[in-house]
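A single protein chain has been removed from this complex, and every other one stays in its place.
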Amino acid sequence: MSETAFEPEITAFVCQYCGDMAADSAGWNRISYPANVKIVRLPCTGKVDVHHILNAFEHGADGVYVVACPEGNCHHINGNLSAKRRVKYAQSLLDEVGVGGNRLEMFHVTAAQGDEFARIAAEMTERIRALGPSPVRRAMGK
Amino acid sequence: MSGDNGKELVVGSKLERLLKAGHFVVTGELGPPQSADRSVIEKKASYLRDVVDAVNITDNQTAVVRMCSMAVAKMLIDLGIEPIMQMTCRDRNRIAIQSDLLGAYALGVRNLLCLTGDHQSFGNHPQAKNVHDLDSITLIQMVRQMRDAKKFQCGEEIKGQEPRFFIGGAANPFADPFEFRPYRLGKKVKAGVEFIQTQLIFNVPKFREFMKRCGDLGLLDKVYILAGVGPIKSLAAARYMATSVPGMDVPQEYIDRMANAVKSIPQEDKKARREAWEREGIKICAEIIQQVREIPGVAGVHIMSIEWESAVPEIVQQAGLLPRPKLDA
Amino acid sequence: MIIAQRKPLEEIKEMVASYEKVLVLGCGTCVAVCFAGGEKEAKLLASELRMARQMEGKSTQIIEHTIQRQCEWEFIDPIKELVASVDAVVSTACGIGVQGMAERFEDKPIFPGVNTTFLGMPVQPGEFVERCQACGDCILDLTGGICPVARCAKSLMNGPCGGSQNGKCEVNPETPCAWQLIYDRLSKLGQLERLLDVMPAKNWSTSRDGGLRKIIREDLKL
Partner (left out) sequence: MAEKAPVSAALVIGGGVAGQRAALDIAEAGFPVYLVENGPSLGGIVAQLGFMFPTHDCVLCRGGRDHGYGCTRPAISPAFHENSRHPNIQVHTSTEVVSVEGRAGDFTVHLRQRPQYVNPERCINCGKCAEVCPIEIENPFHEGLAKRKLIDKDTGRLIPDSYYLWEKAEYCETCHKCEPVCPTQAVNLSAQPKEWEVQVGAIVLSTGYRLFDPREYEEYGYKRFPNVLTSLEFERLVSNNGPLMGHFVTPATGEKPKSIAWLQCVGSRDHRYPWCSAICCLHATKEAILAKERIGQDVACRIFFMDQRTFNKEYHAYYERSRELYGVEYIRSRISGLRQDPKTKQIYLRWRDEAGKFHEEPYDVVVLSVGVHPPEQSERVARMLGIDLNDYGFCHTEKFTPVATTRAGVFAAGAVSAPREMAEAFTTSTAAANEVIQLLSALGKPQVPAKPQPAMPEGPARVGVFVCRCGGAIEGHMDTADLAMYAATLPQVAYTAAVDFPCLAEGQEEIRRAIAVHKLNRLVVAGCSVRTHLALFERLAEEVGIPRGLVTMANIREQAAWVHPNPADAARKAKELTRVAVVRAVKGRPVKIDTIEPIPEVLVLGGGVAGMTAALELANAGLDVTLVEKTDRLGGIVRRKYHLVEGQDPQQYVQSLVNQVLKHARIKVLFNTRLVSQSGRPGRFRTVLQHVENGRTEEIALEHGATVLAIGGVPYAGGEYMLGQHPQAVSQLELERILAEEPERIKGLRQVVMIQCVGRDEAPHSPCSRICCTGAVGNALKIKELNPACQVYVLYRDVMTYGPREAYYTAAREKGVLFVRYDPAEKPAVSATPQGLVVKVRERTLNEMLELRPDLLALSTVTQPAPDTADVAWRLGLPLSLEGFFQEAHTKMRPTEFVKPGVYVAGLAHYPKFIEDSVAQAKAVSAQILQWLGHGPVQVGGLVAEVNQERCVGCLTCVRICPYHAPYIDYSVPGIGGIMGAAYIDPARCQGCGLCTAECPNKAIQLYGYHDEALMDPAMPVLGRWEVPSPAA
């Protein structure tokens, strides 16, 4: 693929409380954001496994991020904090592999923050666009 | 064999004889070079000769590789200075240590300071494997057994000349748990230690308390205690010792005095500042010697002036401990 | 329990660099508990290896599998065919499992994926601490149930040394001084007098210093 035509393909893990509902809120308020984000709905970001994150990159994700409830506001008490710790660990593994930990990020929003959800999608898309295709995807030749 | 006041001598070293004669003993310390250069030893020895009664030879102190203490001890004997050979458990197992002891005795060494040894992580070979087959107390036990029972550690008899050392150990009155320290000293006594050199003392009241507790345990009749002292070289050194050296207790008073010593000297005049600090450091050391001398049970001082052996004559002088007593051969 | 730690990817990558098809073999017992080489960690390592090799343009035939324990023949034997189908194996078991595999599959290169670190326990989630050195001559009865062999930097029998400060070890200010712990514990038990006896030089012949150790129980032999 040519660099100029590069469109990042991003996987976003969202919890069904804040993250997914913030995405819904963005929709109701018709706040547009880049269409580069595949939303994967989980019951809680505490369900996000380092294995899931690596799997996404292995299957060619250019970027991955996790959208959780604000700290102290997790429906499942502290699943979002577990997710945050795991994201940090997965970043270190991605650095080790050479994919780069900066292709992975953790965010917190409330269900009402459609604008913030859209802003995050735009921020991550721009960040990944600047980084270029993931080295794994590049090696896949796709 | 007996000393000047009738106490029985077991080894007959100068150190033993002076202590048993009731003299206030002064010992010094000589750090061997990190090279094979004999002249370093000769130079350092020149500062210490006739100023101190015996000189400790450190054994790869702070786990930095240095010339072997047995060799240096032999050199000092040749230079007419009585050595106190230090022996740690870090680098040798019980076989190597006993072997060294046989050799050292044969070379004329008569005083031995038994130590556990600094951890290798503080030295220049942090990746080394440590041995710690024995600890200081079981080392003392072994040396004593070799001397008094004529037996190796394994229980086998030493056929022929046994190594006979005047046995020393170390004590840190300022390490934790403070209440246990006199008891641990007691264990060393039980194991057979005959003299003790302490960690550097700056906090004299705390040391006094330690000595009182040792007295309460009846230890002071059984062991000679040489209080460890040493000069502070600079304000930075004072602060470093106060905050970063485990087991070191430097009262604020001395840090202030080091700071005040250079108050009127401009920052740029590095030399003048250094000299002022050195003067003050030596003065403090001499004062501490005078203070600890008053404490019952203190049989002498051990001046640790590593890599600044040249300060020792001035310290001993200011402390009023010159000239050193002579013994009839 | 045996505590291990994943080796850096770079090191493992180097080991298997010249092999096409590689099996990452997890071990489901001790190293699973310490998050070094159970099924999950084996999967993560395999994924990492695939990505890293893909980026280098190398074969990404990295498969993963986990067995219950690599230190039992009965658990190793069933994967004979799987092992035969690959060019090399990265075992994320402890050193025992790696050797068990190597002994069973003489013609297959078996590489360690973890560093076997010590015998210890998870004192709290995410924190694993050494507790035993398997010296073969337990003295915990004398030291209030706290082992100076494993927990003192110098394995002192008659501590604490002068480097004990505020309950911590001078070697690492975050490590509690084992002898302070012993002192405190015996103090609580009212058995401080135990510390007054000189503990004799330890008999290390039962430790690793005596050479390969083994225990034979005739009654258990088949």
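Which chain is which? They are A, B and C, in the order written, and residues in each are numbered from 1.
Keep this in mind: contacts are C-beta pairs under 8 Å (C-beta built on N, C-alpha and C of every residue); 3 or more make two chains touch, one makes a residue touch a chain.
Please read all numbers here as calculations on a predicted model, not as lab measurements.
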item: Chains still shown that are in contact with the chain withheld from the display; value: A, C
item: Positions on subunit A where the hidden chain makes contact; value: 1, 5, 7, 9, 11, 16-18, 20-21, 23-28, 30-35, 37-44, 46-52, 55-61, 69-70, 72-73, 75-79, 82, 86, 110-113, 115, 118, 137, 140, 142
item: Residues in subunit C touching the chain absent from view; value: 28-29, 32-33, 35, 38-41, 43, 66, 68-69, 72, 75, 125
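Basically, only the chains that are shown with their structure count from here on.
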item: Centre-to-centre distance between subunit B and subunit A (centres being mean Cα positions), rounded to whole Å; value: 64
item: Interchain centroid distance [CA atoms averaged], subunit B/subunit C, Å; value: 41
item: Distance between the centres, which are taken as Cα means, of subunit C and subunit A, whole angstrom; value: 36
item: Two or more partner chains touched - positions in subunit B; value: none
item: Partner subunit A, residues of subunit C touching it in the complex; value: 8-10, 40, 43-44, 47-48, 50-52, 54-57
item: Residue numbers on subunit B that touch subunit C, as the complex places them; value: 89-90, 94, 116-117, 119, 121-122, 130, 132-138, 141-142, 153, 170-172, 175-177, 180, 183-184, 186-187, 190-191, 199, 246-247
item: Residues of subunit A touching subunit C in the complex; value: 49-51, 54-55, 57-58, 93, 96-99, 135-136, 138-140
